[in-house]
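Just one protein chain is left out here, and the rest sit where they should.
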Amino acid sequence: MEYLLLQVLNGVQLGLLMFLLAAGLTLTLGIMDLVNLAHGSLYMMGAYIAWTLIGVTDSFVLGTLLALPAIFLLGVAVEIVVIRKLYARDHLTQVLATFGLILFFNELVRALWGPAGKSIAVPGFLNRTIEILPGVPYPAYRFAIIVVGALVAILLAWLVARTRLGMLIRAGASNRRMIGALGVNIELLFSLVFGLGAVFAGLAGLMAAPIASVRIGMGDDILILALVIIVIGGIGSIKGAFIAAMVVGQIDIVGRAFLPDILKTFMSSSAASSAAPAISQVLVYVLMAVVLVWRPTGLFGQRT
Amino acid sequence: MMAALRTPRGLATALILLVLAVLPLLTQAFDQRYLLSIGTRIVIWSIAAVSLNMILGYGGLVSFGHAMFFGIGGYAVGILSAEGVSSGWIQWPVALLAATAWAALIGALSLRTRGLYFIMITLAFAQLVYYVGSGLEAYGGDDGLNISRSRFPGLIDLRDKASFYWLCFALLCASLWFCGRYANSHFGLVLRGAKSNELRMTALGFPVFRYRLAAFTIAGALGGLSGILLANEGAYVSPAMMSWMKSGDLIVIVVLGGMGALFGPLYGTIAFFVLEEALPPLLNLAHKGWGEYWMIVFGPLLVLIALYARGGIDSLLGRRHE
Partner (left out) sequence: MKNKLFGTATIAAAMAFGLPAMAQSPIKIGFVSTFSGPQAAIGEDMRRSVELAKEHLGGKMGGKPFEIIYEDDQFKPDVGKARSEKLVQQDKVNFIAGYIWSNVLLASYKTVVDEGDTILVSANAGPSQIAGDLCNKNFFSTSWQNDQTPMAMGEYLNTKGVKSLYLVGPNYAAGKDMLAGVKRTYKGKIVSEDYTKWPDQLDFSAEMTKIAAAKPDGIFIFYPGAHGVQFVKQWAQSGLNKTVPLYQVFSIDAITLPQQGDLALGTLGAQEWVNDLPNEANKKYVADFKKKHGVYPSYYGAQSYDAIMLMASAAEALKGDLSSKDKVRAEMKKANFKSVRGDFKFGNNNFPIENFYIQETVKDPQGMMTVKTIATAVKDAVDPFAAKCPMK
């Protein structure tokens, strides 16, 4: 029972981490109809910038708090130099151009920080386990990820449902031309939203840094996963992204924690232990294919 | 024919094809065996690019998983070879059939979606094939599989580099000829019409879905052919040949050459390989050690191409009259 609870919690934690990454992506995709593959690069830059600032300030909290505005500025800069020119273009152009950005950022990081990976330590006050139930320890830092992820989800929900910016985002997701007609300064709004998306990406990167390793290309692997989540949830839907992230998180954990045992009930032990990871590796892709065959615009996407 | 040669495009294309046709003789004369190796890869990748161009260029269908057909064609040959079936007369048809059937199946599922969803679902299927490939432990899994080249006894020896090259080149010419016919046929016109306005084509009573499915299937088969050749070229197959990065490379090549231009894939592949081979040494000339950072140049170059050169190299050769 405790075991089950812990694994569910692991799934929630993983899902929220992925939601952090997907949130920024769905924001830019939803409002600006922009496929930004370089989102993973912003995730990586968040981790590297945080590493530098934590080194300078010698404080995890301070370094992190300074890194967020820095990554916002980076995001706005990228938007002005490249992204701005992509809004009017088709998805293919966007994929190509932002793919070019990935290559650029990976090599830039290597030139600036060197090829060796970096490490961010878990801050002292979180470097312990806490008892979520009597006698059931859980790493405090993982719990912090859950808290931050949940806070971001709530913040976004509030932002989208209750604020003027949110109104524009919702309007943008359903009809982009409308916002222009409403007399909104689109250029500024888009820069702002892209910067905000970058902040979410950077936040995901620096939150993941203490459990993962800060390295070149760290965002490339999980970018695809973030795109998968958005597509399952439906483009532009924050709610969809959240639900999809939670489902993918749970599926991933189930695949790793329970699938081998389930398979062992009807196949040999060695066959099960080699089949299980293969199955769990493709499970999210199968899920996405099934969802799209069933609903061609994702779970909560706009019907066309 | 002669009139075509007077345009820059015609002249350039004729020159390229001429050089490619006699490449083995040239490399032998100048003792540049490595150039023949690059040439072979360029020709094979061009076939793959031609096949992607059929759906991406003419149909506007952005498949982000086209490298999976490298894998399916390659693995069909590889697995048969590992099982002791070395005859190309069995290997090649089986591989083509596998690629065609798979393309038809996933085409039927994927073509229900549009835009980014289509990009992602093709990626998902490619990832599926990729992980199945790396899960094939009996056939090397992630390490890949060393194979022997297909045998066509009495007809051609694929181990001979020049003969293999000429075979690839002949197949490229055949694909280009086929693609030219295809583009200007009734079929190609419907496909292009649906690219610019799907609603109108549907309203006109064309079953757009079926046309697209047919195009996707043909492209898959041709992609499978390039996989067969690629496996024979390296005498090796591995899941890496169908990683999503390779699918990305193929898209870059098609756009670089000029989408929907008959010879675009050929220009694109040549430019891509030349960039890859030449950028590092060029940067090393500028400053020793910079060569390893060639992607810092290549990345922004890609951005610029995407932004400002949508017609690709083809558009640099003057206006196309369609």
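Observations on the structure shown:
The letters A and B name the chains in turn, as written, and every chain counts its residues from 1.
Keep this in mind: contacts are C-beta pairs under 8 Å (C-beta built on N, C-alpha and C of every residue); 3 or more make two chains touch, one makes a residue touch a chain.
Not measured: the values here are computed from a predicted model.
Per the touch definition above, the residue from B:23, B:158, B:219 or B:295 contacting the chain not shown is B:295.
Checked against the full complex, the one of A:46, A:234, A:260 or A:298 touching the unshown chain is A:260.
Checked against the full complex, the candidates A:108, A:160, A:222 or A:245 give a single residue touching the omitted chain, namely A:222. Residues 3, 6-7, 10-11, 13-14, 17, 106-107, 110, 114-119, 121-122, 127, 129, 137, 139, 141-142, 208, 210-213, 215-218, 221-222, 224-225, 252-253, 256-257, 260, 270, 273-274, 276-278, 280-281 of subunit A touch the missing chain (whole complex, contact as defined above). Within the entire complex, the positions of subunit B that touch the omitted partner chain are 32-34, 37-38, 41, 134-135, 137, 140-144, 146, 234-236, 238, 240-241, 243, 245, 280, 292-293, 295.
Operating definition for what follows: only the chains that are shown with their structure count from here on.
Chain centres here are Cα averages; for subunit A and subunit B they lie 32 Å apart.
Across the complex, subunit B meets subunit A through its residues 56, 62, 64, 109-110, 112-117, 119-121, 123-125, 127-128, 131-132, 135, 137, 244, 248, 251-252, 255, 293, 295-296, 298-303, 305-307, 310. Contact residues of subunit A toward subunit B in the complex are 29, 35, 82, 85-86, 89, 91-97, 99-108, 110-111, 224, 227-228, 231, 235, 274, 278, 281-282, 285-286, 288-289, 292-293, 296-298, 301, 304.
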